[in-house]
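Below is one structure; the comments refer to it alone.
One protein chain omitted, others in place.
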Amino acid sequence: MMTNGPSVDEQIEIYRKMVVVRRMEEALGALHKQGGTRGPIHRCDGQEAVGVGATAMLRSSDQVTSTHRGHAHYIGKGLDVHRVVAEILGKETGYCRGRAGHMLVASAADGLVGGNAIVGAGIPAATGIALSLQLQGRDDVAMCLFGDGAAQTGICHESMNIAALWKLPVIFLLEHNQYGLTVHHAAQSSVADLSVRAAGYAMPAEIVDGNDSVAVYIAAANAVERARSGGGPTLIEAKTYRLEGFSTSDMGGYQDEAEIALWRARDPLTVARARLAGEIDTEVLDGLEADAAQVVDDAFAAALADPPPEFELHPASAAYSGGA
Amino acid sequence: MMTNGPSVDEQIEIYRKMVVVRRMEEALGALHKQGGTRGPIHRCDGQEAVGVGATAMLRSSDQVTSTHRGHAHYIGKGLDVHRVVAEILGKETGYCRGRAGHMLVASAADGLVGGNAIVGAGIPAATGIALSLQLQGRDDVAMCLFGDGAAQTGICHESMNIAALWKLPVIFLLEHNQYGLTVHHAAQSSVADLSVRAAGYAMPAEIVDGNDSVAVYIAAANAVERARSGGGPTLIEAKTYRLEGFSTSDMGGYQDEAEIALWRARDPLTVARARLAGEIDTEVLDGLEADAAQVVDDAFAAALADPPPEFELHPASAAYSGGA
Amino acid sequence: MAKLRYAEALNRALREEMQRDPLVFLFGEDIGSYGGVFKVTRGLMDEFGAARVRDTPISEQTLTAMAVSAAMAGSRPVLEIMYADFMPLTLDALINQASIYEYIWADQVRMPFVLRTQGGGGAGAGAQHSKSLDSLVAHIPGLKAVAPATPWDAYGLLKSAIRDPGPVIFLEHKLLYNMRDEVPDGEETVPLGRARLVREGTDVSIIASSRMVHESLLAADRLAGEGIAAEVVDLRSLRPLDLDTLLGSVARTHHAVVVNEGWRFCGYAAEVSATLMDHAFDDLDAPVARVTMPDLPIPYSEPLERAVLPGPDEIVAAVRRTVA
Partner (left out) sequence: MAKLRYAEALNRALREEMQRDPLVFLFGEDIGSYGGVFKVTRGLMDEFGAARVRDTPISEQTLTAMAVSAAMAGSRPVLEIMYADFMPLTLDALINQASIYEYIWADQVRMPFVLRTQGGGGAGAGAQHSKSLDSLVAHIPGLKAVAPATPWDAYGLLKSAIRDPGPVIFLEHKLLYNMRDEVPDGEETVPLGRARLVREGTDVSIIASSRMVHESLLAADRLAGEGIAAEVVDLRSLRPLDLDTLLGSVARTHHAVVVNEGWRFCGYAAEVSATLMDHAFDDLDAPVARVTMPDLPIPYSEPLERAVLPGPDEIVAAVRRTVA
């Protein structure tokens, strides 16, 4: 059931979304510097190939759960840039009317439910969705993207055991970006390659170059195919790197400059563009990049001008209120 | 650092304790039938070789955490039979003055802290003790005995990762008795041999015949030696079987009779006695068994006659009371 | 009108709801082939198959998170958590996930799941298997919580809980499972959020739930002998609270005693007392009395356990003080 790589058209779309994400991250960084954002923002610069590459073959009825660092997952899963940015800025036009903020974006219509700021929580969430899909006889799949830090949580273990035991249609996509917050993985994990743990659940696993969107795509597509056809879960460990620190409130000082430089040289956008450059005209790529930048600029301009939400008590007051 | 097997004297002592435990379990079963016990009692008939064999080489300053099925651990770690039975019967003379009951027996002076009725909870408990021992520069070790059901909990994963990462002096002793309550391990675990999971923590692991107290002793002694000398944790998976059901409230019906018969033929007491019979006179063994039975009879007679506790508010009332 | 045991009434509710709605499924530890350690799910695996009635590994944290997300994906999960003492393991999924999604995601999702569990003391089950943690779950916005005291309400409330569009925590009591009483013949439900006036009286309102309703009725009988006419209100629903029924009762009696089997400090009885302070201060001729567990872990030994559990003695004494 090996999948061919993504077609050139698919690669172009993946690259376009990666550029969108990168421009979004940069714009958010700039806005943060101006004091225009609220709360810490977890940029994913350098990890775009994972979030976009792993979700590119999914249907909108497939279900993705994400993390606190979900921007590439949101765009990869097909969410609208303007409504994502509006949510990050706490506007009424955001996917969640400003109630969620950037760590918790969800779009049920797009099968993205959703960002999660409890580390690891997306893992059992996807597992439960997969159980529901299996019970309903749907051939949709669930995918959770999660970090190397999240892999140390108990719920990761419990979920993988249950998913393997029940052959649930779920893909565990581990974005190994070397750090959990400020702590290097060597101080968090007793093993360097987390995919070795899959053997403990008799689950297939694979390590891929997380900075190569095509490699990520192929591994994910195979896993999705396996899940869809009743073959159960897969663990994919994508090795990548977080280029811009933990969040906008990161004061740095714990990372090695040489390490950063090494990974910067393997920027996933550079890798993807280089591969495409062999297939299509560079003008097309330049144009695509300019378009992507424009989409992001427009999204920010619109979102910044959008109205903030107004407070109202929740209509489902029985559930949200103890008293009558 | 391979350990020789236990000496004949040690084997005799192990066998004696195993007989004590078995007689205790049988007496508890009989008492339950007469309505003389309270709450469910989790007998460990058939598992004596694990609890007694694994703790036989420990010092009293080594620390053991146990489970809801801890009777063999209690006796193995050197607790007094009368005070254990008194605790099980809720008497003032019990180790915990009747407050704990049979699932939660503790004797801090003997390094047994303690029984635990939250499945898996003994695992991080032993890990935390091991951290304290390491920080204090003591060469004592911690050992947790836990079940195949407990191995599926998140805290088992978190604890093993941390113990391996920090090279903590802890022994993870998994009593694989094939069932978690009424559910067969094949319906709880995605893998048959749980020791394969140790590779996910770069931790040494071993499977042993849990019905052979000598095999258990040797594996445990090696692991204890490794832990004491700074070599970090070990996972030992002892394959065994629970001969008398989950607890006194077990209504049965879910186990295979042929399976039970198979394991009964390999009763750990029979195995241990057969091995010793080659070394010493059978009259000595008969005498030892009679003595053990007498110790248990005396313990029950005394405990049954002991007074119940009287209720008093806890003296540390600041902590145990919200108001002043 | 059939007479059923409380456990049978629950079983009937589950069976009927599973027949009615193919999206309903059950999961939890030992609920399948064994039929649940309290026999509530007996026979259901045979009738509905192992896919819809699932035995699970011991992984409460993940199972609860899966109930939340499976509900979001369109199923109607009913999860059994064997003892209320294990509710702490479920709280991240309840507080950080189930509680927030509907509001934070601006009504994009619904989570129709039921978490059944059972609590309470009196069975000699010890400090880790006897607690009532009502206030922990009743504190969580977005959830409902009910605690039936009779077979009728067990049946009717469970049907309503399963049909409810949101999460419902369903708190059973281990000492009530064998209580036999009337259950309606038809498919009657009992609405969530409505208390029940169990006994009319003019001198004092005794407000209770679950097993404490029966203890209150015993107290009311005794008080009648002393010439004190006690009204007994069964809350049934802990959240939302049926304020109208409470206020109506207190307006008649001008005295209130709240009985709850949980701890006192920050316990459920505190909320009822504070609510009456908010709304009925002028109606009250005396302070609201709280009858609860003392702030101590529940000891094992029978005389100790009896001393800490609230019962008719404590209720009668509190009423006497209140109406004095």
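Letters are used for the chains, namely A, B and C, taken in the order the chains are written, and counting of residues starts over at 1 for each.
By definition in this document, contacts are C-beta pairs under 8 Å (C-beta built on N, C-alpha and C of every residue); 3 or more make two chains touch, one makes a residue touch a chain.
Please read these numbers as outputs of a predicted model, since none were measured by experiment.
Novice: Quick one: which shown chains sit in contact with the chain that's not drawn?
Specialist: Those shown chains that the absent chain touches are A, B, C.
Novice: Any idea which of A:Ala30, A:Ala187 or A:Leu304 touches the chain not displayed?
Specialist: Missing-chain contact among the listed residues: A:Ala187.
Novice: Touching the absent chain in the whole complex: find that residue among C:Leu23, C:Ala70, C:Val109 or C:Ala138.
Specialist: Going through C:Leu23, C:Ala70, C:Val109 or C:Ala138 one by one, C:Ala138 is the residue touching the chain not shown.
Novice: Which of B:Val21, B:Met57, B:Leu145 or B:Leu165 touches the chain that is not shown?
Specialist: Of these options, the touching residue for the absent chain is B:Leu165.
Novice: Which of A:Met57, A:Met103 or A:Ile162 touches the chain that is not shown?
Specialist: A:Met103
Novice: Specify the residue from the set A:Ala117, A:Ile260 or A:Ala302 that touches the hidden chain.
Specialist: Reading the full complex, the residue touching the unseen chain is A:Ala117.
Novice: Can you name the residues of chain B that touch the chain not displayed here?
Specialist: Answer for chain B: residues 63, 65, 95-97, 99-100, 104, 106-109, 113-114, 116, 118, 121, 124-129, 131-133, 135-136, 154-155, 158-159, 161-162, 165-166, 314, 316, 318-324 touch the chain left out.
Novice: Could you please point out the chain A residues that touch the chain left off the display?
Specialist: Output for chain A: 38-40, 90-91, 97-101, 103-104, 116-120, 149-150, 152-154, 180-183, 187-189, 249, 251, 253-254, 308-311, 313-314, 320-323.
Novice: Of the residues in chain C, which ones touch the absent chain?
Specialist: Looking at chain C, the ones touching the missing chain are residues 61, 85-86, 88-89, 91-92, 94-96, 99-100, 103-104, 126-128, 131, 133, 135-136, 138-142, 239, 241, 263, 265-271, 273-278, 281, 284, 286-290, 295-297, 299-300.
Please note the rule applied: only the chains that are shown with their structure count from here on.
Novice: Among the chains here, which has the CA centroid at the largest distance from chain C's centroid?
Specialist: The chain lying farthest from chain C is A.
Novice: Going by C-alpha centres, which chain would you call the most central?
Specialist: That would be C.
Novice: Using CA atom averages as chain centres, what separation in Å is found between chain A and chain C?
Specialist: 40
Novice: Between chain A and chain B, what is the separation of their C-alpha centroids in Å?
Specialist: Whole-Å distance between the two chain centres: 45.
Novice: So how far apart, in whole Å, are chain B and chain C when each is placed at the average of its C-alpha atoms?
Specialist: Result: the chain centres lie 36 Å from each other.
Novice: Of all residues in chain A, which are in touch with two or more distinct other chains?
Specialist: Answer for chain A, listing residues that touch two or more other chains: 154-155, 158, 161-162, 165.
Novice: In chain C, which residues are in touch with two or more of the other chains?
Specialist: Touching at least two other chains: 56-57, 59, 61-62.
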